[in-house]
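Let's look at chain A:
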Amino acid sequence: MMVCFGTLAGMYALLGAPIVAAAQVLIYLGAISVLILFAIMLTQAGDANLPRPFHPQVWVAGLVALIIVGLIGYAVTQTDWHAAVAVTAISVETIATALFTDYALPFEILSLLLLVAIIGAIYLARRPEDDEGAN
Partner candidate 1 sequence: MQLIDLAPLLPELILVFLVLAIITVDLFLPRNGKWILTALTVSGLVLVGAACIPVWGVNDRIFEGFYVVDDLSVFFKAATVVIGILAALFAPSYLAQRRMPLGEFNTILIFSLIGMFVLASSADLITLFIGLELMVMPAYLMTAFHKTDRYSNEGGLKYFLLGSFASAILLFGISWTYGLTGSTRIEGMGALAHAAGPAGILAIGLLTVGATFKAAAVPFHFWTPDAYQGAPTPITGFLSVGPKLGAFALLVRLFAEGLGPMSADWYAVMAILAVATMTGGNIVALTQTNVKRMLAYSSIAHTGYILAGLAAFAHAVDPDIRAQGIESILFYVLGYGVMNMAAFAVVGMLQRDPRRFGGLGGFAGLAGRAPWLAAGMAILLLSLTGIPPTVGFFAKLYVLIATVDAGVAWLAVAIALNAALAAFYYLRVIVYMYMRDPEDQPAPIDRSPVGIAALAISVVAVLALGLFPEPVLAFLQASVASLF
Partner candidate 2 sequence: MSDLPILSLVVFSPLIGVLALVLVPRDNHRAMRWIALLAALASFGFSLALLGYNTGGAEFQYREDLSWIPAFGMRYTLGVDGLSVVLVLLTTVLSVVSIFYSWDPIRVRVKEYYAAMLLLMVGMLGVFVSLDLFLFYVFWEISLIPMYLIIGIWGGPRRIYATVKFVIYTLVGSLLMLVAILAVAIAHASAGHPFTFSYETLRGFGYADGLQALAFVAFFLAFAIKVPMWPFHTWLPDAHVEAPTAGSIILAGVLLKLGGYGFLRYSLPLLPDAAVSFAPIVIALAVIAVLYGAMVSMVQPDLKKLIAYSSVSHMGFVTLGAFVFNVQGLQGAIFQMISHGITTGALFLLVGVIYERTHDRAIAHMGGLNARMPQYAAIFGLFTFASIGLPGLSGFIGEFLVLLGAFQYSGWVAAATMLVVIMSAVYMLWMFQRIFFSVPSDWMRRWWPSLKDMSRNEWLALAPLIVLVVALGVFPGPVLDAISGPVDRIIEAIESSQGLTSFSLPW
């Protein structure tokens, strides 16, 4: 998983979006992966050997996934991407300026989203006994 996230960062860099690549490293490699690892350690302390890693209908899932990939692949190859000529690099400044001018609103809303995620996560993850006592 982490390898995959890391490779993607490389691709972003190739695509001329270094800031996205940096963010990828920071957020995915740095935060999300650690979070997930942490959760895995928390949850699988007891039963290390899982009886069935896969769902019984794994073949159905595989088929559906293959169809999805096939369809998208077909769409990719059949479309004439005439505009697709060159990689246009996007400078950090462009993104930064845009983010705080044109894209200010989505950015602000996003901050609300993060806020509620934090509030909710704290509420859920806090131990139940604390409900009544703490506040």
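Selection criteria: all candidates are chains of the complex that A comes from, given by their letters.
Simple rule for what comes next: contacts are C-beta pairs under 8 Å (C-beta built on N, C-alpha and C of every residue); 3 or more make two chains touch, one makes a residue touch a chain; residues count from 1.
Keep in mind it's a predicted model, so treat the numbers as computed, not measured.
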Practice prompt. Using the definition of touch given at the top, pick which of 1 or 2 touches chain A in this complex.
Written response: 1
Worksheet item: Touching candidate 1 in the complex: which residues of chain A?
Response: 71-72, 74-76, 78-79, 83, 101-106, 109-110, 112-113, 115-117, 119-120, 123-124, 128, 131-132, 135
